[in-house]
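Quick one: structure below, then a few questions.
The complex appears here minus one protein chain, its other protein chains still in place.
This part shows subunit A:
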């Protein structure tokens, strides 16, 4: 049975296994574990999905819980994709934050329809400075 948890502790090994199995954010695979641990320790909000103790999906958010939230990553193991689990992760985040918090994200091109169907609107002013390492 798949379970969703908010802000449940994740180990660096569990995180790396999820990233690698999903072929996600390849640049982070080579980060030293201290940096990934710092990232996990300071991330304000996560919703994670578990089956039999295995981490199978995660939404990671930067937020003040009061006004704004940036969905930095959403990743699900390939075997569990296209089963509505991404929607469940997102709904969990939305329900946890409530309607007073704006959620902002960067959509993968193939996920744009998914976000639109959930009521997300195009945001034309989003910009970034990329990290170099």
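Basically, a contact is a pair of C-beta atoms (placed from the backbone, for glycine too) under 8 Å apart; a residue touches a chain by one contact, two chains touch by 3 or more; residues count from 1.
In the analysis below, contacts and distances are computed from a predicted model.
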Name per UniProt, for the chain absent here [options: "3-oxoacyl-[acyl-carrier-protein] synthase 2", "Nitrate reductase", "ABC-2 type transport system permease protein" or "Acetyltransferase"]: "Acetyltransferase"
Which of A:24, A:80, A:96 or A:120 contacts the chain that the document leaves out: A:120
Identified contact with the non-displayed chain, of A:47, A:74, A:89 or A:105: A:105
Contacts of subunit A with the absent chain, listed as residue ranges: 28, 31, 35-36, 38-39, 41-44, 60, 62-68, 70, 72, 94, 99-109, 112, 115-116, 118-133
